[in-house]
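What follows is one structure encoded as structure tokens, with my remarks underneath.
With one protein chain removed, the remaining protein chains of the complex are shown where they sit.
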Amino acid sequence: MRRRLVPYLLILPGGLWLAIFFVVPMVVMLSFSLMEGDVVNGFALTWHWQNYTEGISTYADQLVRSLLYGVLATAACILLAYPAAYWIAFRGGVRKTTYLFLMLLPFFVSFVLRTFSWKFLLADDGIVLGPLKSAGLLPQDFHVIATGFAVVAGLTYNYLPFMVLPIYVALERVDPTMVEAAQDLYAGRAQAFLRVVFPLSLPGVFAGVLMTFVPVSADYVNATVLGGTNNTMIGNIIQNLYLVNSDYPEAAALSFTLMAILLVGIFLYARALGTEDVLEVATR
Amino acid sequence: MKATIVDLKPAVRRPRVRWGDRLLYLYTWAIIVWLCLPIAVMIAFGFNDTTGRLNLTWQGFTLKWYGQLFSVPDLTTALVNSLTIAVVATLGSAVLGTLIGLALGKYRFRGQGALNIVQFAAISAPETVMGASLLSFFVQLGVGRGYWTILIAHIMFSLSFVAITVRSRVLTLDPSIDEAARDLGAGGWAVFRLVTLPMIFPAVLAGALLAFALSIDDFIITSFNSGSTLTFPLWIWGAQRNGLPPQVNVMGTLIFVGGILLAAGNAVVARRRR
Partner (left out) sequence: MTTDPALLRGMTRSRRDALRLFGFAGAGLGLAACGVKGQKAAPPKRNDVQKYWAGKTKHGHLNFANWTLYMDKARTPLKEFTKATGITVTYREVIPDDPQWFGKIAPQLQAGQSIGYDLMVVTNGLEFTKLTELGYLVPLDHSKLPNFAKNAGGPYKQESFDPGNVYSVPYATGLTGIAYDPKKTGREITSIQDLWDPKFKGKVGMMSDPQEIGNFGMFAVGVDPEKSTPDDWKKAAAKLQEQKDKGIVRKYYENDYIDALSRGDVWLTMAWSGDIFQQNLSEGSNLKFVIPQEGATIWTDNMMIPKTADNPVDAIMMMDFFYRPDIAANLAEFINYVTPVPAAKEVIAADAAKATGADKKKLSAIPTSPLVFPSDADYAKLRHYRSLTPAEEKDYNAVFQHITAG
């Protein structure tokens, strides 16, 4: 009897913590999303579903833009991370861990500071563009900062390590003798890669997407620092509605909309990749 | 026997292999350089002998900012807040997360699925949404935001990471070791302390390090729940409007170096234990 209680005792403190500070707040936010009112006069739960319809129609641009930036940055992360992870896993030799460590260096610098560093590096008359402009290689009004490109590039930069790591882990598990076996069976290098290595690394790509797409789509730091006009993401709107306008109902409704879209996206993606067996491979 | 086959066409195969590898090698280094460029700039401008408020152009080398590291009063407070919150949040989430990880790895029990769902959601929910929901909760309760609400939030979002790290380690353990210890007369607590804990310790340490890294760098969730308490990332965010003082670069550099030493130390410990 006592043994049966043990797991419950073990999960009790942490489970309570998650229940009180994660599950209940989500529920509270759900109730907020159906309220009406303002800070001065208070908020009342009136099942005001218009918060959702109005929120989505008013901020459709930002929602779409966030998902677009999310897809672009995630795709850029895969394209940039995969070849490097591949090289480290198969050709890194004894210095594998050193290379991987170098890839993870940005983790040791504050996220906010890294982003400001890019703003500084690419300033209109800064240390990169300034000399190019005075040399006449670029027009005077050329700029990188305050564009959508800068936002996507910043997001890609900030989340690249999250993509490198899982892809590397998946590739590292691929047995090199399997590649040899494929080549012995007269598969070309490309064939061997496409038929053997790539499918085996898909769980890593999946994990990487999971870890980048969601935070990237909901980010607002990069858009604030590196963006200009028409680069605002939904995270900016939610943050602004909460912390500046104190319009909690609208903000809560948008938060839920965002989360619902992202979760549905992940599940469709998982389904498309055939969740079950992909995950079987990854858990081994 | 195989060697003879290779010997037959070395001229065709080897150069092609090398070219691709060389390209990939250069590519990997290009990525590393790109990743490290802003860090290099941050470190360099910590040595810049700048005079105005804006640390924008190179004015000459100096070490004075290292000497005046604590001369910006709020910045120091913010850094101390960040460090103490990170330490306490790490300890808290390490304990709570390890317990959950043990339960999930060792036992089968009703409610396991629900716990998994909650943990999955806590890991994958966007930070903006998590921060916002916690803020809604504190608003509903009429609780003012500050140091304690930041701490609560940090333990909340990092404990699941510790739990899954520990859980995967527990799954690899052989349950018969526990039984053997029990057969030798060890009580539940003794088994845990003398057998289980030493074996899962690398995972606990790895989870704790991850929790520390998440906590000290968190900006989004913290900004929703900080009230007027400042942490290091929040201070930087507020101060950049008027130009960041070089002390920020210095502190960023020191955190960077400290983090690398910590990670290296962890790697050494892990190697010894193996």
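Order of writing sets the labels: A and B. Residues in every chain begin at 1.
Keep this in mind: contacts are C-beta pairs under 8 Å (C-beta built on N, C-alpha and C of every residue); 3 or more make two chains touch, one makes a residue touch a chain.
For clarity, every value in this text was computed on a predicted model and none was experimentally measured.
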{"item": "Of A:V6, A:V23, A:L105 or A:I261, the one touching the omitted chain in the full complex", "value": "A:V23"}
{"item": "Omitted-chain contact residue, chosen from B:V118, B:L173, B:A186 or B:A263", "value": "B:V118"}
{"item": "Residues of subunit A (touch criterion as defined above) contacting the omitted chain", "value": "23-24, 26-28, 30-32, 35, 37-45, 58, 61-62, 123-126, 141, 143, 145-146, 165-166, 169, 203-204, 206-207, 210-211, 227-230, 232, 236-237, 240, 242-246, 248, 270, 275-276, 278-279, 282-283"}
{"item": "Missing-chain contacts mapped onto subunit B", "value": "52-54, 56, 73-74, 111-114, 116-120, 123-124, 138-140, 142-146, 164, 167-168, 210, 227-228, 238, 240-243"}
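By our rule, only the chains that are shown with their structure count from here on.
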{"item": "Gap in Å, rounded to a whole number, between the CA centres of subunit B and subunit A", "value": "16"}
{"item": "Sites on subunit A touched by subunit B in the complex", "value": "4, 6-8, 10-11, 13-15, 17-19, 21-26, 28-29, 32, 80, 83-84, 86-88, 91, 97, 99, 101-103, 105-114, 116-118, 120-121, 123, 126-127, 157, 160-161, 189, 210, 214-215, 217-221, 235, 238-239, 242-243, 248, 251-252, 255-256, 258-259, 262-263, 266"}
{"item": "Subunit A partner contacts - residues on subunit B that touch it in the complex", "value": "17, 20-21, 24-25, 27-28, 31-32, 34-39, 41-42, 56, 95-97, 99-100, 102-104, 106-107, 109, 111, 115, 118-119, 121-122, 124-130, 132-137, 139-140, 152-153, 155-156, 159-160, 163, 188, 213, 216-217, 219-220, 223-224, 232-233, 236-237, 240, 244, 248, 252, 255-256, 259-260, 263, 267"}
